[in-house]
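Encoded as structure tokens, here's the structure I'll be asking about.
Removed from the display is one protein chain of the complex; every other protein chain stays in position.
Chain nomenclature is as follows: A, B and C, assigned in order of appearance, with residue numbering initiated at 1 for each chain independently.
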Amino acid sequence: MTEPTEVVLGPTRYGKAEVRLVHVARSGAEHTIRDLNVSVALCGDQADTHLSGDNTKVLTTDAQKNAVYALAKRHGVDAIEDFAQLLARHFLTTCPYISHARVAVDEYAWDRIPGAQSRHSFVRSGREVRTALVHADAAGDSSVVSGLKDLVVLNSTGSEFHGFFHDEFTTLAETGDRILATAVDARWRHLAGAGERDWDKSYAQARASLLTAFADTHSLSLQQTLYAMARRLVGRDEQIAEVRLALPNRHHFAVDLAPFGLTNENEVFYAADRPYGLIEGTVARAGAPPDPAAWD
Amino acid sequence: MTEPTEVVLGPTRYGKAEVRLVHVARSGAEHTIRDLNVSVALCGDQADTHLSGDNTKVLTTDAQKNAVYALAKRHGVDAIEDFAQLLARHFLTTCPYISHARVAVDEYAWDRIPGAQSRHSFVRSGREVRTALVHADAAGDSSVVSGLKDLVVLNSTGSEFHGFFHDEFTTLAETGDRILATAVDARWRHLAGAGERDWDKSYAQARASLLTAFADTHSLSLQQTLYAMARRLVGRDEQIAEVRLALPNRHHFAVDLAPFGLTNENEVFYAADRPYGLIEGTVARAGAPPDPAAWD
Amino acid sequence: MTEPTEVVLGPTRYGKAEVRLVHVARSGAEHTIRDLNVSVALCGDQADTHLSGDNTKVLTTDAQKNAVYALAKRHGVDAIEDFAQLLARHFLTTCPYISHARVAVDEYAWDRIPGAQSRHSFVRSGREVRTALVHADAAGDSSVVSGLKDLVVLNSTGSEFHGFFHDEFTTLAETGDRILATAVDARWRHLAGAGERDWDKSYAQARASLLTAFADTHSLSLQQTLYAMARRLVGRDEQIAEVRLALPNRHHFAVDLAPFGLTNENEVFYAADRPYGLIEGTVARAGAPPDPAAWD
Partner (left out) sequence: MTEPTEVVLGPTRYGKAEVRLVHVARSGAEHTIRDLNVSVALCGDQADTHLSGDNTKVLTTDAQKNAVYALAKRHGVDAIEDFAQLLARHFLTTCPYISHARVAVDEYAWDRIPGAQSRHSFVRSGREVRTALVHADAAGDSSVVSGLKDLVVLNSTGSEFHGFFHDEFTTLAETGDRILATAVDARWRHLAGAGERDWDKSYAQARASLLTAFADTHSLSLQQTLYAMARRLVGRDEQIAEVRLALPNRHHFAVDLAPFGLTNENEVFYAADRPYGLIEGTVARAGAPPDPAAWD
């Protein structure tokens, strides 16, 4: 079979995804754990392996996985932003055919078990996952995006929705009181040069900003709540350049109980799965230079 | 086409599964929410609909769903064990062709958002799901099983495994120090007549028993830990007749770093997905009468 | 802390779950693959490990996993019912402390890639999973249950639902034409002594019976369809003693387009996720002896 069409190999990347790492730091009987899911993606001169299967310039994804574990041993595991930067810089130095490294890390939170006598016993906490995304290249440029996902929040009142545009398919009733619920997916980009921050402290503050802005905003639309959350996050942390939020509107419909002679005063709701509204938005610090490649 | 074989219709049940109910109780500005997933299954004289499609004796699953919402409005939603019993008794009285009702409820926990000024703002907490399973029949018999699932716990030390049987396929190395991690799936059956308990208090105590027994047991096998957890749960609550535990052994393998000249002193682990050990066991109060049908 | 309550260790089992095995049989350039997920659960005298952590009588779940792979090499992998029986018998002989073995196998189907020149190239086919569940004990008793799950089927007409019971919460409209869709979960128990069947042929016939009975039954209720499917399956295979079906009613609601001046003549449907009706039923061959333990 012949395929005479002239085609061009474009951008590529390769790596090991979802390396599950649990790191235990021991300070006597007091243990601390970090529970991570690490994904590496590398770019460089990879035409040979694509075009002819010549792997001379390929760092195996197996070696990438080994590096995750070995560097965790050598340097320990601090904040995921630090660990991701450490890994990204490592890959840029270990193989001459790598010109760019992308490291994404998910972290699962654990609490100490309450009431336990031991200092080595933990219970998975919360539903959200903390995230970090680091890009670095051989020229020395780098970026750090922190985030969280699946932080599920709900206001049982304090949310209205009315005054919207009407087209031929608009039948939605206006409401002055509804449940507003969402699973927050938030990512925030740090200013260049923020590489040495106290990331854990910054994360805790960002999470608190998102939560309290969600709770404290009397909402006329989920769009308004999104902006309030983003604004608070950027406003409270001078090192944050930009935030991106994706908020699914987890619809809770008040059940019509009139057929049964009952009045539902916003007490009984059906929590729907699909479809759902999805509101996405970006808020940036005025004057902060953009960096679109940081988010990919 | 003829199918002359003589066949017999055996046990059947029918119902509405996964009715998602969020109930908001308002005490002025102070709201409380219950977030449930309710599944109903009814038994009775259903031969007609199966054999000929005559639905005279069928209570529609749509009506069952409506009942969940209407009863939530009429009576509010207290502990899930109470709500499940309320529903089960309702179905036994609403339609003469129902002789047995099974109601299963999952509950998702929410906390108030810390630092929020409002009293109507919540964040999903924890990973575990609280469960209740109620059976009731027209003769007045009933059973209540409470439980939880996906309570993920980990001891980073205090776990050994050695002295096991060796067959021709046994190659596992013995260990005096390993990570022990599991996702607790626990269900406990209350003594008959326990129908009026303070279920929320009982649940909180059971959860604490499971957690602290897991943490405080120096483990020579996950089987031993299972028994310790079950024993503590039964031992601390006189109204519990029996507990069933299923504990997947979420293997965390110490990564071999020797090829890189590094010694892994139980610091760096690979968290495996599959396969996993699965330990299941039952522990009963001595003398408590069994009730195998309660668990189905 | 003391827990003086007298408690009793009840039934236990332990094993390795979800051992993922892909077996390649080579007949020259012609390859055949079997893609399995195997779960082993063993029972026996396990009080020591539960009560004191003495593992003398424990066959490690790691060795169980090794056995799955080693026996696949030694004997090849034929029908999953055969392989499950082979494994169950192995465990009863390899360790004197095992009195009962349960082996469950899921199989994922693959087709040859159409149009490929090679005879070693495959594509995952279908959505359903074929299942087998074998029990065997030291006394020589055994049982075989075959099945499938997630076989998703839909009739776009030929389904009615009316004439049902009305209670206070019944508001469902009667219908003479609706979509009927379900994800078939079926299991069938073979007569004792059926251990040497042509399982692949039996499976293909059972699958076809379920599909054609679903298609050819003009349905007045999903219950009626369930019975017709079960009856055909038992009627066509003399070695089948009993079948259990669980059929979720995957509701497809005709969308109300009247607000837009459109008439929906059963053309446009919303496929709902939750809640769903769930119809479960058992049909047995007249006179076939029951075996309730075979299904657990």
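What we mean here is this: a contact is a pair of C-beta atoms (placed from the backbone, for glycine too) under 8 Å apart; a residue touches a chain by one contact, two chains touch by 3 or more.
Because the structure is predicted, anything quoted here is derived from the model rather than measured.
**Q** Please identify which of the visible chains the hidden chain touches across the whole complex.
**A** The chain that is not shown is in contact with A, B, C.
**Q** For the chain not shown, which residue from C:87, C:134 or C:151 touches it across the whole complex?
**A** Only one of C:87, C:134 or C:151 touches the chain omitted from view, namely C:151.
**Q** Which residue numbers on chain A touch the omitted chain?
**A** Within chain A, the residues that touch the unshown chain are 1, 3-20, 39, 41, 46, 49-67, 70, 94-95, 97, 161-172, 216, 219-221, 223-224, 226-227, 230-232, 234-236, 238, 242, 248-249, 274-287.
**Q** If the hidden chain were put back, which residues of chain B would touch it?
**A** 168-169, 171, 259-260, 273-274
**Q** Could you pull out which residues of chain C are in touch with the chain that's been left out?
**A** 20-26, 31, 33, 35, 66, 69-70, 72-74, 110, 113-118, 120-127, 151-158, 179, 208, 211-212, 214-216, 252, 255, 257, 259-260, 262, 264, 266-273
Throughout what follows, only the chains that are shown with their structure count from here on.
**Q** Once you draw an edge for every pair of touching chains, what topology comes out, line, ring, star, complete or other?
**A** complete
**Q** As a quick test, compute the distance in whole Å between the mean CA positions of chain A and chain B.
**A** Whole-Å distance between the two chain centres: 30.
**Q** CA centre of chain B versus CA centre of chain C: separation in Å?
**A** Taking the average C-alpha coordinate of chain B and of chain C, the gap between them is 22 Å.
**Q** If I count partner chains per residue in chain A, which residues reach a count of at least 2?
**A** Residues 259-260, 273.
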